[in-house]
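With one protein chain withheld, the remaining protein chains of the complex are depicted in position.
Labels run A, B, C and D following the written order; every chain starts at residue 1.
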Amino acid sequence: MADHVQEILSYYTSDNAGTKTNIARLLNSGKLAGTGKLVILPVDQGFEHGPARSFAPNPPGYNPLYHFQLAIDAGCNAYAAPLGFLEAGASQYAGQIPLILKLNNHDVLHDDKDPLPSVTGSVKDALRLGCAAVGFTIYPGSAHCNAMYEQLRAIAEDAKDSGLAVVVWSYPRGSAISKEGETAMDVVAYAAQIAAQLGAHVIKVKLPSAHLEQAAAKKVYDSSQIAIQTLADRVRHVVQSAFDGRRIVIFSGGAKSEDKNVFEEARAIRSGGGFGSIIGRNSFQRPKSEAVKFLQTIMGIYAGEIQ
Amino acid sequence: MADHVQEILSYYTSDNAGTKTNIARLLNSGKLAGTGKLVILPVDQGFEHGPARSFAPNPPGYNPLYHFQLAIDAGCNAYAAPLGFLEAGASQYAGQIPLILKLNNHDVLHDDKDPLPSVTGSVKDALRLGCAAVGFTIYPGSAHCNAMYEQLRAIAEDAKDSGLAVVVWSYPRGSAISKEGETAMDVVAYAAQIAAQLGAHVIKVKLPSAHLEQAAAKKVYDSSQIAIQTLADRVRHVVQSAFDGRRIVIFSGGAKSEDKNVFEEARAIRSGGGFGSIIGRNSFQRPKSEAVKFLQTIMGIYAGEIQ
Amino acid sequence: MADHVQEILSYYTSDNAGTKTNIARLLNSGKLAGTGKLVILPVDQGFEHGPARSFAPNPPGYNPLYHFQLAIDAGCNAYAAPLGFLEAGASQYAGQIPLILKLNNHDVLHDDKDPLPSVTGSVKDALRLGCAAVGFTIYPGSAHCNAMYEQLRAIAEDAKDSGLAVVVWSYPRGSAISKEGETAMDVVAYAAQIAAQLGAHVIKVKLPSAHLEQAAAKKVYDSSQIAIQTLADRVRHVVQSAFDGRRIVIFSGGAKSEDKNVFEEARAIRSGGGFGSIIGRNSFQRPKSEAVKFLQTIMGIYAGEIQ
Amino acid sequence: MADHVQEILSYYTSDNAGTKTNIARLLNSGKLAGTGKLVILPVDQGFEHGPARSFAPNPPGYNPLYHFQLAIDAGCNAYAAPLGFLEAGASQYAGQIPLILKLNNHDVLHDDKDPLPSVTGSVKDALRLGCAAVGFTIYPGSAHCNAMYEQLRAIAEDAKDSGLAVVVWSYPRGSAISKEGETAMDVVAYAAQIAAQLGAHVIKVKLPSAHLEQAAAKKVYDSSQIAIQTLADRVRHVVQSAFDGRRIVIFSGGAKSEDKNVFEEARAIRSGGGFGSIIGRNSFQRPKSEAVKFLQTIMGIYAGEIQ
Partner (left out) sequence: MADHVQEILSYYTSDNAGTKTNIARLLNSGKLAGTGKLVILPVDQGFEHGPARSFAPNPPGYNPLYHFQLAIDAGCNAYAAPLGFLEAGASQYAGQIPLILKLNNHDVLHDDKDPLPSVTGSVKDALRLGCAAVGFTIYPGSAHCNAMYEQLRAIAEDAKDSGLAVVVWSYPRGSAISKEGETAMDVVAYAAQIAAQLGAHVIKVKLPSAHLEQAAAKKVYDSSQIAIQTLADRVRHVVQSAFDGRRIVIFSGGAKSEDKNVFEEARAIRSGGGFGSIIGRNSFQRPKSEAVKFLQTIMGIYAGEIQ
């Protein structure tokens, strides 16, 4: 196996061979197989934002099979989605791409300052659907963070027992955090640390801005002169905050943006030692051929083929 | 995915996506990936026959890591072994080759006309070790066949629930079957049918002789003029007996034999539409470099590269 | 075994041999083995305060392996941390130092007058990670104290059944207690008593000030002329309040402070009959060689080698 | 067995032999064995009021072993305490005095108009500690009374299943009851009735005053001319209110008071047909020899040896 992958697996010493096997599957699939880098396609926006907001820009995306095929055609490392989307295609696409079952989801038909997603699937579902991992979202900063952390604790224990990997989306949000604070440097680094301490194998956070939200933290960033000026600096600091690079940290693309920005971000993630990207709306909200080209450009950047 | 694999997966319509994923893993690994053919390395002889009889001919084989490496270097589709052998290396080799945990085993320190192996592992063990499948031996014809069928029933139910594949070694044996009868055409075909009816995804039988053991069966073979003269004919009939080719049937190599015989058998299996071989002693009882060459010749035959 | 240890074990008469064995392990490890004194390294600040505030002052501390090695090199009795940090190194460091799994944790991304930590691990996790004890924080005075006490009750019952020791961090905090009151003499003594009544084997409290928070208590301190003027007096009273010295009480170092102050505190703890210290930030927020020297000075004070 | 005890046991016809055995143990221990009267030593004040307020007046009381010995030396029927205090001595004192494990407790580090104690022990704890009974406090009148009643329901069911007796502390308290109302005649009688209806075997209430709190009740007390003028009258009415004397009702001593008052109260309880006293602070907050003498005077009154 590639040295990059062996090196990464060596960080997960307390995990059983089953979980290591599934982490290896994530790292050994698709165009980036063996590079130690990942690009994952997540499609939970239908649940999170509603179907029209998610799929109307590129209507074939209403069809769950579309996303399996997109992830495969583009050579993604894995495809992540809620129960319904995976049930709709896991059988036809069995063995073609590692799957990640998102085990909690949240909709916006009611608005919460302090959101608490619903647990919408189980580890048993993940096994019957042939998934390599389960996914779970936590919102550090939410008044309901206890509920989420404790749900994750139980799910992670169960998943690890069953030899699955645990992917945690750690998105600070809640009444105590400003909008700007959700992507503040200190807050994102803290969110990565929390996910790692909760036992995540793969951590997904947003790309941080240079803003510092918490006064007590700002003092330390200043006094310790932590480099956070460039995006690469900030990525490096997030990776450091997730056990000094000993946990896989990937970054989400966020809302649709200009391609060159996304590519620039990928370069910064690469420079900062990030492990890759999880890119939803920027991928599936354009025609498939363009999406494949777009995703492969990003993979090319991670692979070092594109500077 | 290769058409051959898609075609084979289409036979397992009642299985969940997890089990299909794991069948696909078996079919998509190693040198024969995508061909619809399999060569599996099984090493349970240490338990079944004792260590000296198994490993003294090639002493590195006493080391459990040797067999993982052999299976990987040769490009086998999978490696099958009992609990202890898999525990000894599953973590180091995580993600490098699909594993099959043999869940029952038998030793020869006491002799039974009607053997009943012990259940020596669990589906939970298979999950924590990252296996793609569980393996189980039945001895149709043994006075204890009920016990074995019922153990298999429970294990298969559990394995399928957890998205694993079920590989059944079906070896007729027992006080009511003559030594010659154990590989008789009618008996082997019957054994394949029983394994298929018990819900096996992959069936392993011995290569049958032209002998017909049971009078009632012989009458039909004669009257229906079933072709059983050549080994390819007999392989074809076994495959037919396992749901007309809609279950994966592979053939065991048996005791150490001259290479040219083994190659001839592989050609017959290919001609008869068999899905491949499971080759233990002929592989690991010779120096590794020779074993790799030997196994790759067989794979070449299955791949059609060698005539 | 040392008389000091035998004496201490004799206090835990209702505990099974497993729990006694694990209390003995805490007392018989590191430089203070056999003295009846303990210095424990706790590193949960990454979760509790965020990674930068915790580790930026000494960046190697971002790496979870650093803290295992620091605790071992300094000769601590035990190392305590949340799930993620222990999972990251428990396997490599197996058998080298007793571990304490912190089973609840709290972050500061949202502020609570009345904090309620999340349960982030299980007794089963502690067993699979080879821990000698579980740790749990209660905040007496919080409006949520019931929830914490009842979580602790269930966890302690489970831990004792499994032969583990129970370490309770008892930190008064909440809307009804003034900032000064959190370390008030009466409040800290009360917090130690509550932890002991809840069945803790080891109790961790903050060093108390001479302030008296509760009017009803102040009356008794005055009328009974309880000596609380010097720090040693106050330590003595806390130890008395934890079953008259029949429970292990250790004191936390709190935020980073000048070394001579910490050493002075250790002398007071020694004079007052305290069992030792749990020192996080003062240890891991400086270069390792300095931290080892610093911790060993404290151990020297407890051992009586340093006056 | 003494007729008095047989008579009392005859009230508990629905209880299994195990529970009856444990009620008999309470009645057949200590100086009052066989008299049908009880004096119980309860020490939960360390948890309820804090250690200094509880033990500073007589510092040996900080030591949990002190109270076991006091209860034994004085010849009490039983000793009641929370988990930690019982764990600290149950093993050494095994078989020397019946124990009652207090299963819920409350501290005063935060103040509640409507208190809800925490559940701090389990029936399983009571069994492993060799207790004869579990104790539980309810606060009728608290906004949280439902939670307490329902906790008690589950615990009592469990305790009775396991052959333990159930002792209920029934103390009216909460935002809807005036301070004076907490010991009002109608309220105390009502509290005794509630405990009895919840399935208590032994009920502990405070001595009632002649005050009547509830208008609707007052009307009946007046119209029915219920005798409540003397303390003996009021005790008689409480006992009547607890199933007409068919449940054991004992009275708490409350805060420290002059001895002659306590003795006078004991005489009134005797005259009114009460079953005895539960006396904490008046016992353990004085030197042990004085406490023994004090408690034995009360027992002498109940036994009829002292008029």
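Operating definition for what follows: a contact is a pair of C-beta atoms (placed from the backbone, for glycine too) under 8 Å apart; a residue touches a chain by one contact, two chains touch by 3 or more.
If you're wondering where the values come from, they're calculated on a predicted model, not measured in any experiment.
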Among shown chains, those touching the left-out chain: A, B, C
Option from B:I8, B:A90 or B:I250 whose C-beta touches the chain left out: B:A90
Touch residues of subunit A, complete complex, unshown partner: 13-14, 16-17
Subunit C, residues in touch with the chain not shown (by the definition above): 1, 5, 9, 16-25, 27-28, 90-91, 94-96, 124, 127-131, 161-163
Residues in subunit B touching the chain absent from view: 46-47, 49-53, 56-57, 59-60, 62-65, 82-92, 105, 107-111, 116-122, 124-125, 128-129
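Following the convention adopted for this analysis, only the chains that are shown with their structure count from here on.
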Connectivity without subunit C (remaining chains kept where they are): A, B | D
Chain pair among A-C or A-B whose interface repeats that of C-D, sharing over half of the contact pairs by residue number: A-C
Rounded Å distance, subunit A centre to subunit C centre (Cα mean): 36
Inter-chain centre distance, subunit B versus subunit D - centres from mean C-alpha coordinates, in Å: 72
Sites on subunit C at which at least two other chains make contact: none
Contact graph of the chains (line, ring, star, complete, other): line
Chain-to-chain touches, reported pairwise for every pair that qualifies: A-B, A-C, C-D
